[in-house]
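Report on the structure given below.
Every protein chain of the complex appears in place save one, which is left out.
Letters A, B and C mark the chains in the order given here, with residues in each chain numbered from 1 onward.
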Amino acid sequence: MVRRVGVLTGGGDCPGLNAVIRAITKAGIMEHGMEIVGIENGFGGLIHGLFRELKSRDVSGILPRGGTILGTTNRDNPFAYPVEKGDEVVYEDRSDECMENFRRAALDALIVIGGDGSQSIGYRFYQKGMPVVGVPKTIDNDLLATDVTFGYESALLTATEAIDKLHTTAESHHRVMVLEVMGREAGWIALGAGIAGGADVILIPEIPFKVDRVCKKILQRVEEKKNFSIVVVAEGAYPEGGSPVYKTTFDGRKKLGGIGNWVAEEIEMETGIETRVTVLGHLQRGGTPVPFDRILATRYGVAAINEVAKGNFGVVMCLQNDRVVPIPMEKVVGGNKLVDPNGELVTYAKEIGTSFGI
Amino acid sequence: MVRRVGVLTGGGDCPGLNAVIRAITKAGIMEHGMEIVGIENGFGGLIHGLFRELKSRDVSGILPRGGTILGTTNRDNPFAYPVEKGDEVVYEDRSDECMENFRRAALDALIVIGGDGSQSIGYRFYQKGMPVVGVPKTIDNDLLATDVTFGYESALLTATEAIDKLHTTAESHHRVMVLEVMGREAGWIALGAGIAGGADVILIPEIPFKVDRVCKKILQRVEEKKNFSIVVVAEGAYPEGGSPVYKTTFDGRKKLGGIGNWVAEEIEMETGIETRVTVLGHLQRGGTPVPFDRILATRYGVAAINEVAKGNFGVVMCLQNDRVVPIPMEKVVGGNKLVDPNGELVTYAKEIGTSFGI
Amino acid sequence: MVRRVGVLTGGGDCPGLNAVIRAITKAGIMEHGMEIVGIENGFGGLIHGLFRELKSRDVSGILPRGGTILGTTNRDNPFAYPVEKGDEVVYEDRSDECMENFRRAALDALIVIGGDGSQSIGYRFYQKGMPVVGVPKTIDNDLLATDVTFGYESALLTATEAIDKLHTTAESHHRVMVLEVMGREAGWIALGAGIAGGADVILIPEIPFKVDRVCKKILQRVEEKKNFSIVVVAEGAYPEGGSPVYKTTFDGRKKLGGIGNWVAEEIEMETGIETRVTVLGHLQRGGTPVPFDRILATRYGVAAINEVAKGNFGVVMCLQNDRVVPIPMEKVVGGNKLVDPNGELVTYAKEIGTSFGI
Partner (left out) sequence: MVRRVGVLTGGGDCPGLNAVIRAITKAGIMEHGMEIVGIENGFGGLIHGLFRELKSRDVSGILPRGGTILGTTNRDNPFAYPVEKGDEVVYEDRSDECMENFRRAALDALIVIGGDGSQSIGYRFYQKGMPVVGVPKTIDNDLLATDVTFGYESALLTATEAIDKLHTTAESHHRVMVLEVMGREAGWIALGAGIAGGADVILIPEIPFKVDRVCKKILQRVEEKKNFSIVVVAEGAYPEGGSPVYKTTFDGRKKLGGIGNWVAEEIEMETGIETRVTVLGHLQRGGTPVPFDRILATRYGVAAINEVAKGNFGVVMCLQNDRVVPIPMEKVVGGNKLVDPNGELVTYAKEIGTSFGI
C-alpha cells in the first residue's frame, strides 16, 4: 500500500505548478490518508536528499502564486550529472544515490511534475524500479500525448496583454511593433497570442518566413491607411534558408539579442518605418495562473495522486477529450506537438488577413 | 451565391462578441468577397430595419473590447413582440416584417450570435425560409451541443480575481467572505471560480445545500486554526427544500438582494463570525475577453462565415473535440448542460476538501 | 537606546500594510541594528501577548501581497475590551496588561499602523508612558493630517476597473449600472473612481442627493441618444432629508442590501430603464497594492523606524507636501477629511457633465 509519496517539479518554471502540488498534497492527505514529501530543486533534491514533509498548511494560499514552492531547475540530470574535472566537464550517473535516498526517506511513490526532459528521467527511474507517475508541464503547449498543458493559457494572457498595450501606442505613432515571445520548437504562444491580439504578422518555427513578405504586408497596410503594424515572433522562428537564432549559442548560453531584434532591424531598413522591439522573456513564465490553468493543474494533481493510490505506475497523466487519463510513459516521452501549417488555426488566421511571412 | 450577409447579436452581453463580429467581417470581405451588414440591437434591429454595412475599418481595434458594437437586448422577440394595449401587454407576431426587411436589404443570409433564446428565434426564421447560421453564446457555459462557449473563461477570470482579493482580506481579518456569481440554472461559473480560487464552500443550483452543513465546514476550519472561509454562491443556488431566490421575482424584475446576502446572514447568525458579501453582478459580462475566448470567438466567426459561403444553413456552429462543426439547429435548441454532481470536477473538488453544503 | 521595536496593524484591512511591515523590519534590522517584534491581530495581540520576532526572511516576498501578515481586527480596544457578563456586554480596561506585556517582551517602542481608531488607542498608550509612533492607514483617504494615505489608489483601481467593465456591458444593453463602493463618512473612493471611470452620476455622503435629479440626468442622456448610464454610489451616500443607510444597523451589524440596491430600485421604477447593481464590498480592501501605494507605504515604514531610532515618540508620520514628517498625535486624532462640495475635483467633474444628484 502506498503511504508516503514524494513530489518534485523539474524543468522550466510554469504557472500552475503550485496548484498541482497543492492538489496532490490536499487530496493525498484528506482523501487517501497519505503523507506527502516535497523534494526540492527538481531531481537535484533527489540526489542531495532535500526532502521536507508537506502538510495541509504548507500548501495553503499557494494556489494563486506563480513559481513553485519546491524550486526547480533544468539542470541536475541524475543519469548525467555534470562534474568539473580540471578544465573539463564529465557526466556521472548518480541515479543509484537517488534510489537510495528514495528508500531511506521511506517513499512508496514519486510524482514527477515536469516537461519532456523530466518525464524521460522519471521513465528511467521507473525502469530502475521506482514507482513513478508523471504530470506533464510546459508553457509551450507542445507535448504530444496531452491536448492542453497548464501554463499555456497564462503565458498567452501575458503575451496578449502585451500586444494590446503595443496596439494603442503603435496606432498613435504609426510604428511597427515587434514582440518576441517564447517558443523554440513550437509556435503555439506566438500563434495563440497573435490571433488573440490581432497581430498583423505571426512568425513561428514551423513556417520559415521571408523578410520581404513581412515587409510587403506592412507596406500594404500603409497603402490601406493603416499606418501601424504588430509583428509577433516566436524565439525559434527563422528566415527561410536560415536557422533558428537561439541555436547559434555559445558555451550553452542563449545569445543575447534574438530574432526579435533582427526582424525589427530588417523591417526598419526595408520599409523606413520606425520599428520598436519588446522581448517578453521570462515574464511569460511568471505571475498568477489564469483560472483555466489553475483548474487544469488541480485536475492533474488529484488525478495523479488517485493513480498513485491505485498503484498504477509508469504512466503520465494526460488530458484527452477533456478527461485526465493515465498514458504509459513510453508513449509520451520524445517528440513535440508542432503547429500544423495547414491546420484550422493557421488557415483561419490567414482568412482574416494575418500574414505568416510567406 | 451568397453576396450579402447580415449579422446580429442577441441576448445577454458576453466577452468575445466583438471578436466574432470582427472575424465574420474580415473573413467575409477578404476571403469570400462578401458584403457584411450589421443589424443593431439584436432581433429588434431586424424588426425596425436598423442595418449598417460593416467595413474592415469598422471592426478594426474591437478585438479586445467587451460588449458588442452592434448592441444587444434580451427582449424584442419578433414572434412574440410585446405591445401595450391599455393596461395590458399583448404579444404580436412581427416576423413577417423581419422577412420583408431582410429581403429589402438584399441579404442572402443571416448569422445569429446568441444564446438558447436567440437560436430558437433563429431556427423559426430558418423554418420560414431565411438562410440562417447560428453562433452559440453564453458566459454560463451551459449549452448542450458545444463543449465550451466563449465568454466563460473571461467570466471565470473576473470571479477568480475577486476570490483572490477576498482571500487576502479574509485571512487578515478572520472573516467569512461570500461571493455571489452568475449562474441561474447551471453552476459552472461558481464551480470553476470556486476551484480556481480555492473556495472552501461552493453552492450551485445543481446541488441544493443545507445551511448547517455550510456552517459546520466553516466552524471545522476554525478548529483547524483556519480563521477565515470563502464561500462562492451561484445566484441560482438554493437551500434544500427551498427554491431559487431569483425565481421569486416581481413584475419580471430580479428581486434585489439575492441568495448571497441570505447565505451571509445565515452564516453570521449561526456561527457568530463576521461575514461580508460581494455581489459581482454584471462585472462578469464586461471587460476584455481573455485570449482563450478571443481565439475561440474568432474560430466561431470564421467557421460561421465559411459555412455561409458553402450555403449550409439551419445549423449552429459547435465546438466538439476541439473542432468547430455545424450541427443542425433542432439538435441544439432547448435544454441546459448542467454540472454533474457526480462528475470529475465536483468529485475532485471534494477530494481537496471543498464543501458543497451537503 | 531603542533596541527592540514592536509593530502591529489595527483596524480594517488595507493594501500596503505588508509593505510597511517589510520596510520597518528591513530598515530596523539593516540600518539600525534593531530587533523587530510582530504583534498579531492588532491590539488584541498586545492584550494576549501574541508576539513573534520578525527576521528579514519573514518579510521576504510580502511586498506585493494584500492583507497583513500580522493579522488585524477592528475590535479589541484594550481600553474598552468587551466581555460578556450574562446577557450583557461590559467593557473592561485591559491597558495595564498591555503595558505589562510590552515590558515583559523587553520592547523599547511600538509602531501602530492603523486608522483613526487605532491611532487614538496608540495615543492613550503614549499618554500612559509607552513610546509610540503611528503610521496612518485607511483606504478611504479621509485622514486630516496627511495628504494621501496608502491603500486609496489600490481601492480606486479595483473600483475603476469595475466601472470599465460595467461600461462595456451597459453600452451594449442600454442599461443603468449602479456600483456601490466603500466610503461611509467620506466619498473619496466614489469621487475618484467616478471621475476615473467616467461615471455619469456620483453620489457621496458630503452631497445629499435627490433621486429625481439622478433620474433626470439619466433621461437626459437617453434624449441625447446615450442609452446607458453609470451611477457610482458611496455606501454612506443618502437622499436629501434621509440618513445614511449604513447607520440604520442592528446589533452593530451592517444591514445587508445597502444604498446601492435602494438607488437602483428607485431608478428602475422612475425611469423604466433596466437597472443592475454591483456591490464591490471587501474587494476594495484586497489584492496587491498598486506601485503608488507600495512606494508610499515603504516610505512611511522607513520614516517611522527612523523616527523611532531618533527617540521621537508621540507622533504620527504624515505625508505633507510630498515629505513624510512626524506630527504630534493630538493633532492627528479625531475628525475626517471630507470631500469639499465646492472644491476643484467636484467642480471639474461638474464641468465635464457629471451629476451629483443635485
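Quick notes on this one:
We adopt the following convention: a residue touches a chain if its C-beta (ideal position, glycine included) is under 8 Å from a C-beta of that chain, and two chains touch if they have at least 3 such contacts.
Just so it is clear, the model here is predicted, and its values are computed rather than measured.
The chain that is not displayed touches the following shown chains in the complete assembly: A, C. Among A:Ser56, A:Gln220 or A:Thr278, the one in contact with the hidden chain is A:Thr278. Residue C:Asp147 is the one among C:Asp93, C:Asp147 or C:Glu240 that touches the chain not shown.
Within the set C:Arg94, C:His167, C:Arg184 or C:Lys217, the residue that contacts the chain not displayed is C:His167. Within the set A:Glu265, A:Asp322 or A:Asp340, the residue that contacts the chain not displayed is A:Glu265. The chain not shown here touches chain A at positions 9, 12-13, 17, 41, 65-68, 71-73, 158, 161-162, 164-175, 177, 253, 256-257, 261, 264-265, 268, 276-283, 285-287. As for the chain not pictured, it touches chain C at residues 22-23, 26-27, 30-31, 56, 60-61, 63-64, 147, 153, 156-157, 159-160, 164, 167, 171, 192-193, 195-198, 226, 288, 290-292, 294-295, 298-299, 302-303, 306, 321-324, 344-345, 348, 351-353.
Quick note on the criterion: only the chains that are shown with their structure count from here on.
Both chain A and chain B are touched by no common chain.
The pairing of chain B with chain C is characterised as same-residue: of all residue numbers used at this interface, over half are used by both copies. Between chain A and chain B, the centres computed from C-alpha atoms are 31 Å apart. For the pair chain A and chain C, the distance between mean C-alpha positions equals 41 Å.
One simple way to say how far apart two chains are is to compare their mean CA positions; for chain B and chain C this gives 35 Å.
Within chain A, contacts with two or more other chains are made by no residue at all.
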